[in-house]
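Remarks on the structure that follows.
Only a single protein chain was left out; the remaining protein chains are all shown in position.
Labels A and B are assigned to the chains in the order they are written; within every chain, residues are numbered from 1.
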Amino acid sequence: MSNFKENVETRYKISNLWNVVFTTATVISVFMLILLLLNIINGAFGYVAIKNTIEPTELINSGNLDELNEIQLIELLESHLSRGLIRRFNFEKPLKERSNTELMNLIFERIIEPRIVKSWNLKESILEKNSILHYAEKELPGAHIQFRAWLNSNFLIGSQASIPELAGIRTAILGSLMIILLTITFAFPIGVGAAIYLEEYSVDNMFSRFVQVNIYNLSGVPSIIYGLLGLAVFVRGMEPLTSGAMFGYGDPTTTNGRTVLAAGMTLALLILPIIIINAQEALRAVPQTMRQASYGIGATKWQTIWTHVLPHSMDRIMTGTILAVSRAIGETAPIVVIGASTFISVDPSNIFSKFTTLPIQIYQWTSRPQPEFRNIAAAAILVLLILLLAMNGFAIFTRNKISNNRRSN
Amino acid sequence: MDVRTHFHRELNNIFQQVIIMGEMVTDLLGKGLESLLTANEILSTEVIKNDQLIDDLQLKIEDECTLLIAKETPVATELREILTVIKIVSELERLGDHAKHLAKKAGKVSSEGLKIAGPYLQDMTEFGCQMVKEALESFIELDSTWAKEIASRDNYIDNKYYDLYDRLIEIIKEKPYKAENLVPLLFLNRYLERIGDRVTNICECIVYSKTNKHVELNHAQD
Partner (left out) sequence: MSSTMELKMHKEERNIVKDDRKMIVSLKNLNVYYGNFHAVDNVNLNLEKNKVTALIGPSGCGKSTVLRSINRMNELLPETRVTGEILFDGVNINNPKIDAVAVRRRIGMVFQKPNPFPKSIYENISWGAKINGYKGDMDELVEKSLRKAALWEEVKDKLKQSAMRLSGGQQQRLCIARTIAVEPEIILMDEPASALDPIATARIEELIYELKKNYTIAIVTHNMHQAGRISDYTSFLLINEDRKGHLVEYGVTDDLFLNPKDIRTEEYISGKFG
């Protein structure tokens, strides 16, 4: 008699069961991601009810402004707007020199003044279109119902405003990009340098093990702690440097050091441990035989690292950096702590400027009472996601090019 | 492409030495016969001395073969070739001994006996030497058909042997007082007959190294 009882059927059943478990887990996470994305898109598009302060029909009987000539348009403006305002317009550019289109825009913005009185999200707009129209007819007399993409070109290039339909996120995008560039500039060389020291140069002793354990711990510290550290060290402690006063950049509004530079340094500090750990892993993955080959023909340590180890691990180091930087783009807490401006309409012009970032802007909009701000917050989240995707895509493209070169060359 | 050139160089070197040993042996057989026929004792001493060289060469070739087996671990044909070389050189060494036997009898055989046996002995020696030469060539060429053909020529030497044997026995029967002088010729006759057998053995080895089959080639009247 055989001592084996193969039991193939039961074994197959168990392995199939696990297969189902893992598939379910994947499906759940993909479902959650789709839900998140749908939720955001839901807010960023939808019907709006627009009500004009003065209907065009009140200005001209036909309601069609195109019929009017230049003189008539100027007359319209002068009759509806205050004298002071007209003087200001004339000061900027005399009305008589303006084209018909410019005059019509002025009339549209200043006299007709369309305002959004109510907005609906995408789901309602698609499923309950009739009841929306019905409701608007009854409750909002004189309002036009219109489909609006909150994420539009005006939103991208506009600056901050207190009226949701006029507000834009240019300032926040510029702030985010500048801070991320600074973060990479600080964190990448320092992080990779530290990793090279720890992997290639340091001897295994109590001190290096202590450093290593601390780096692992730091990568798990909540980001707000880094914010507090940044506030104490970069904003307060190094104020002359971070405010730019040292270099004569003293912007009177930002002498307190709450600048792009301070934010970049704080975020760099935040992602430094992650970059170090990832770079260490990457260096460790370089086969020992490659180092031996280099040493074997009389190369020094630095020649070995620079010519062989670093090029061979650069794609992996970059992967780690991409992940870390993606985390930094989305960080809010430390930025809030070191004092990002929540309402700012001036673009950051240099590293000593005041700033706001996309996450801050989103956070600030979602806390406003008017429901329209929730719509532009959703649009801003989409922008943030697209920005992240673009940066990651670029980084992954570069990394693949490096690793393809490594393999084929 | 030949990737074990070093090994093949060594093997070739051994083959060359076997050829040289064969030349030395045939040369020695010729000189041994000459010293016998002309009763030249100086030549006879030289032959006896030179036989020592052949013995040394045999040992040298055998050592080199052993080393080659130990170090290069040959297999298949190459292994059989090396084994064949070892067998061939031991046969050649014994052929050298036969030359020595001829030389040792120089001046010890009556001229009357030589007159009768001389042509026979010369014929057998020359024919045998030719067989040795051709057998070694067939080894280098690895030509087993040729080797078989060479082995079949042994009959000629055998016939010569029987003829001479019969004649010598006849004379001894008629004139028994001549026996003392003629009996050594019987021995020499026997030694020279062995040349053919040794060449046959060599040919058997060659057939083995080429085909990996053991054959019996001296199926004649033995």
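To be clear about the criterion, a residue touches a chain if its C-beta (ideal position, glycine included) is under 8 Å from a C-beta of that chain, and two chains touch if they have at least 3 such contacts.
Given the structure is predicted, the values throughout are model-derived calculations rather than measurements.
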Which displayed chains the hidden chain touches across the whole complex: A, B
Touching residue (missing chain; options A:60, A:211, A:241 or A:299): A:299
Touch criterion as defined above, residue of A:57, A:307, A:350 or A:400 at the omitted chain: A:307
Sites on chain A contacted by the missing partner chain, in the whole complex: 203-204, 287, 289-300, 303, 307-308, 312, 406-409
Where the missing chain touches chain B, by residue: 3-7, 16-17, 20-21, 24, 53, 56-57, 59-60, 63, 66-67, 70-73
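To be clear about the criterion, only the chains that are shown with their structure count from here on.
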Distance from the mean Cα position of chain B to that of chain A, given in whole angstrom: 100
